[in-house]
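Missing here: one protein chain of the complex. Every other protein chain is in place.
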Amino acid sequence: MSENSLAIRKFSDLANPTRFLALADRVLPWFAVATALLFAAGLWLSFTTEGDYQQGETVRIMYVHVPAAWLAMMCYTVMAISALGTLVWRHPLADVSAKAAAPIGACFTFLALVTGSLWGKPMWGAWWVWDARLTSVFVLFLMYLGLIALNRAMDDPARSARVSAVLVLVGFVNIPIIKFSVEWWNTLHQPASVLRLDGPTIDPEFLWPLFSMAVAFTLLFFTLHIAAMRNEIWRRRVTSLRRQAVRSAGREAQAL
Amino acid sequence: MIALFFRDLKLSVRAGGGTMIGVLFFMTVVAVVPFGVGPDLNLLSRIGPAMLWIGALLASLLGLDRLFQAEREDGSLDLLLMQETPLLMTVFVKCAAHWAATGLPLVIASPLLGLFMNMNELAIGATMLTLLAGTPAITFIGAVGAAVAVALPRGGLLVSILVLPLAIPVLIFGVSAVYAAIEDPAPFLPPFMILMAITLFFAVIGPVAAAAALRHSAD
Partner (left out) sequence: MMSHAAFVFASYAVAAVTVAGLVFWVIGDGRARQRELKEFEAAGIRRRSAEASGGAGR
């Protein structure tokens, strides 16, 4: 029964992934070129601008760290929107999008953590402080890994998508609570003498490289995301083809 | 609904259920701590509430994967899905029964362990109170994880991995409420109220999400 209804739905929605593949083929080269250009500009800007008088050269870490942290959050938002798409509109591409976004988001979160740690060592004198921001990003990282583990553990893509969509949404609702509670916990346990990452104002000198790097990273994310979605669609086609091959082989064996 | 509550309660209290194992696990975890940090009574009384909370958190995660799995194995999950009462209510009642069978014994066992950790009466009382308010939240979050992992053959570990990050706020506010009660300057009520709010919030979110996950994993 379920096999039948699934087949019908797949059949009627097939135009959509196919159209998406065509679109992705057309769009991806442009995205890749734009990403490369922006990265070149961003990197040039971030190495030619002056260092901060207070933080010295380390301010250059910011041009990687802040975009990565921004992407870590944006990627989860993309996943949450895709989860809504899966559960509410049953859009066939939404679960592909959520599944493709998870590893990319985990990578950027990892990047944010590592660069934050590399920034923290010269600034705070420690690789890791239980700062509210670092801690909540770490929790986000754990959530990404849990979602990837869940996606891996289930073999049926349609079911795993819907189930993990529920979890993504619960996590999305939870992120503000986690953020708030970690901040509370932090003010409770830590003296306020720690140097904050955000200075009082940000010098326009830093704004341009930061901005261009942020845009470059965002474009990079979308490029990777579209490519990963395309891969995921291909992977599903391969599995369905393989199943079809097995089935037709079985039929031939029966006929003999 | 009430019949379901008592059925679940009886099943888990009877032999093979999670109640005894949960409490034993809780006691073992807390009893292992002094071997790790040394028998210094002052230190133990300082970290005692936190250790009790962590032990309770881990122990209540222990039995969670069984929340829906037994029903799935004997097929009664499909009956629960198809009956007239909304699935939401069923999940809520099942969570309540699970909490009464595994969470409540932890709360009852906590004073004894508090004595082991050289905590004073006030600290023990505060820990009990916060555990009473906080463990339902863990069960409700855990229900989401259990519903998500219900179809997996070895979902138990995955449930813990998925649920623990989401349970961090409960731990933070539970422990900080206890410390607020022990240390004078900090007020006890704000963190405790927030803890209650989190519990109520998850009492809504948990069953809704768990019911959605169950319905989607069934077909």
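Quick notes on this one:
Labels for the chains are A and B, by order of writing; each one numbers its residues from 1.
One rule holds in what follows: contacts are C-beta pairs under 8 Å (C-beta built on N, C-alpha and C of every residue); 3 or more make two chains touch, one makes a residue touch a chain.
Keep in mind the model is a prediction, meaning the values are calculated, not measured.
Within the entire complex, contacts from the absent chain reach the displayed chains A. Within the set A:Ala83, A:Ala102 or A:Leu220, the residue that contacts the chain not displayed is A:Leu220. Even with one chain removed from view, subunit A keeps its contact list with that chain: residues 11, 14, 18, 21-22, 56-58, 60-61, 64-65, 68, 103-104, 107, 110-111, 114-115, 118-119, 121-122, 220, 224, 227-228, 230-231, 234-235, 237-238, 240-242, 244-245, 248.
Following the convention adopted for this analysis, only the chains that are shown with their structure count from here on.
Residues 141, 144-145, 147-149, 151-152, 155, 158, 161-162, 164-166, 168-169, 172-173, 176, 179, 186, 191, 194, 198, 201, 205, 209, 212-213, 216-217, 219 of subunit B are the ones that touch subunit A when the two sit in their complex.
Chain contact summary for the complex, subunit A toward subunit B: residues 2, 87, 139, 142-143, 145-147, 149-150, 153-154, 159, 162-164, 166-167, 169-171, 173-174, 177-178, 180-182, 184-185, 188.
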